[in-house]
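Take a look at the following structure, please.
All protein chains of the complex are present and in place, except for one that has been dropped.
Let's look at chain A:
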Amino acid sequence: MSESILKLESINTYIDQFHILQKVNFEVKKGELTVLLGRNGAGKTTTLRTIMGLNPASAGTVTFKGENITKGAPYQIANKGIGYVPEDQGIFYDLTVGENMRVAMRHENDETKERLDWSLDLFPDLKRFWKKPAGQLSGGQKQMLAIARSFINETDLILIDEPSKGLAPVIVEAVIDAIEKIKDRTTVVLVEQNFSMAKRLGEKYYILDNGMTMHHGNMKDLEQNEELKRKYLGIG
């Protein structure tokens, strides 16, 4: 059985006066792709933001590689080896593709170059538009840039928030292919509303509803469970 890389225990998070996460429990095993599922407003994005320290938890514990990171600043958490692709992609529009990648590079050494070469092979469009302002890229290319940027440093875990959002089906296919290759190299937590994408990529799933963990298990089991899908995801 593979070891736990990330563990959330009884996480409570407030945004202003709103109690968004209410005792969320969540565990990710090393090398697996875990999908966070749930309706709009279930607390999926806030869960990722809480892990990153962007919306710090008011109670509970976030443990990464055995270390308590609950009170860490976002930059400290990122430097421990967590890459983050936000829902809005977080692209710096006025910087070129190359500059977006350079901002993210903690070290400009051979290992970084190897990861850069690998990501440019994975997303050839980024190489083609290297000197183009990122704001001029298509939605799919921006998503590719955001994903490539998240693992330019040595990364043990990548958090990806709704990568298929707003993309054409053909682009979604390309993103699925890319994430499949990325999961061979690192652990991935994916927030996704597109269930067909989630079931193709995910090994484990967690369902959130009203800021609480409602169910979790193997993705293959969820595929068969029509009642769960209908109750929490509105499909099936």
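Methods note: a contact is a pair of C-beta atoms (placed from the backbone, for glycine too) under 8 Å apart; a residue touches a chain by one contact, two chains touch by 3 or more; residues count from 1.
Keep in mind that, in the parts below, contacts and distances are computed from a predicted model.
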Worksheet item: What is the missing chain called in its UniProt entry, if the choices are "cysteine desulfurase", "Branched-chain amino acid ABC transporter permease", "RNA polymerase sigma factor" or "Ion-translocating oxidoreductase complex subunit G"?
Response: "Branched-chain amino acid ABC transporter permease"
Worksheet entry | Per the touch definition above, residue among A:95, A:120, A:176 or A:212 touching the missing chain | A:95
Worksheet, complete the sentence: Out of A:104, A:120 or A:176, only one touches the absent chain, namely A:104
Fill in: Contact set of chain A toward the excluded chain (per top definition)
52, 54, 73-75, 78-79, 84, 86, 90-95, 99-100, 102-104, 106, 135, 149, 153
